[in-house]
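For this view, one protein chain was removed and the others were kept in their places.
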Amino acid sequence: MKGFTAYLRAIWHVIQKDIRVEWRGRQGVPVMLVFSLLIVFLFNFALQLSPDLQAGLSAGLLWVSLAFASTLGLNRSVSLERENNALDGLLLAPVDRSAIYFGKALSNFAFTFLVALILLPVFSLFYVQNMLKLPLILFILLGVGAYTSLGTLLATLSIQARTRDVLLPILLYPLALPILIAAVEGSRGALIGQPLAELQSWLFLLLASNILFHAAGLMFFETILEE
Amino acid sequence: MNLSKKPKLLIVMDVLAATLVIGALILILFFTPVEAVMGPVQKVFYFHVASAWAGMLSFILAAAAGAAYLITRRINWDWLSLSAVEVGLVFSLIAILSGMVWAQPIWNTWWVWDPRLTTTAIMELIYLAYFILRSGLDTPEAKARLGAVYAIVGVITVPLTFFSIRLFRTIHPVVIAPTDSGTAFNMSPRMLTAFITSLVVFTVLLADLVWNRYRLARLQAQNLEEAR
Partner (left out) sequence: MPEPHSDPARIVLAGLVKRYHNRPVLDHLSLSLEGGQFCILVGANGAGKTTLLRILATLTRPDEGEIQFFGEAWEPFPALREKIGYIGHKPMFYLDLTAAENLHHYARLYHCDDPSEQIQTALHAAGLQNDQHKPVRTFSRGMQQRLSIARALLHEPEILLFDEPYTGLDQPAAQTLDRRLRDLRSPKRIILMSAHRPQRLLTIATHIAWLQNGIISHHLPVAELHTAPALQDYLQETA
């Protein structure tokens, strides 16, 4: 039991450290936010979107911009640990290494979720519809959770390679496809006011992805980092 | 260069696989009935499904061999995993292309966003990413270790992808989408025989190709060793 509290504490220390570094450097959330807004503008003109966008399109646009922006955040989060071998410092700590994975995954989750929460009113403004709806936020919570849990694992994997700067999207996007389909469809349903009962297949898919990818992180994080 | 002699059993298997493929081809071309609605193009079906089956089987084999590598840390398992991925990529590509050939006359379009076809295409991308990952790593140990993790996580996502696309399709029906009645046809006993034969033949072909590729991987490793 005492070991378990120590484990939870270690997770919390990693998250706290990430928040502090983010607060000092401000190199994660602002970058993600600006990038996701840029994508919104690009898509707006590339696809000739109208202000009274269908719910399906605005949900899709939200998730595409979040998914792209989150990739930057994930890369930043692991390159931060690479700089100066800070990661070795974490690996030397007397805790099971999966605690480090959960800490990193949760802080990545928090940063991407924060970006999503800022994007929602912006989308409401741009596309004349109220996007601050609780069911939508539930889908964002689950979607971002699954996406960052897989993303943290794959980002840690990709920094081991020489091609680390370009590798993450290539590794992540094909595997994240089911998460994005479920998140977009669930969000679309939530936006047009479908009751959650009708969207439960997507909820289950996202829940299953969350469990599966967090479990994969628990199992493989140490394997990825050992030399 | 150390070209150890090809094992006799492997030569036997090469010949067996080749004979079986030709035999299955003759069986399909001359001894199965022409499907009433779709016509002769339906005969693509036998090899199409068989290669999709072989592709999926090799990706599962790759993940299993990857897991075996992570447990035992014997590099031979990595050779097997890599070989299975390579062979699986080719089979999946055949499945995609033959699916397109089939789709063209039936639905009047080369590409349908059918869950099975799309999932196969995504799988193709996953395992192309697998090779890009490996090419960015320096030591054979890192290639094996990280390749194994990616092959395992990759295979986990395949059923998720399939179900999410299928669910997506049921919500967004498209005019030319293959409905269940579109592809399903009642197989006559002779069709069923040819179908099962194709599955067996492609499984043998898969085993033969993976074995050959495995042998190549071993020779490559030995060669590198001697070059040092």
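Observations on the model:
The first chain written gets the first letter, and so on, giving A and B; residue counts start at 1 in each chain.
Just so it is clear, a residue touches a chain if its C-beta (ideal position, glycine included) is under 8 Å from a C-beta of that chain, and two chains touch if they have at least 3 such contacts.
Note that this is a predicted model, so its numbers are computed, not measured.
All shown chains touched by the missing chain in the whole complex, by label: A, B.
Counting the whole complex, the residues of subunit A in touch with the unshown chain are 2-3, 6, 9-10, 13, 16-17, 20-21, 24-25, 80, 83-86, 88-96, 226-227. In the full complex, the hidden chain is touched by subunit B at residues 73, 75, 139-141, 221, 224-225, 228.
Assume only the chains that are shown with their structure count from here on.
Between subunit A and subunit B the centroid-to-centroid distance comes to 32 Å (mean Cα coordinates, whole Å).
Those residues of subunit B that touch subunit A in the complex are listed here as 70, 122, 125-126, 129, 132-133, 135-138, 142, 145-146, 149-150, 152-154, 156-157, 160-161, 163-165, 167-168, 171. If you check the complex, the residues on subunit A that touch subunit B are 150, 153-154, 157-158, 160-164, 167, 170-171, 174-175, 177-179, 181-182, 185, 201-202, 205, 208-209, 212-213, 216, 220, 223-224, 226-227.
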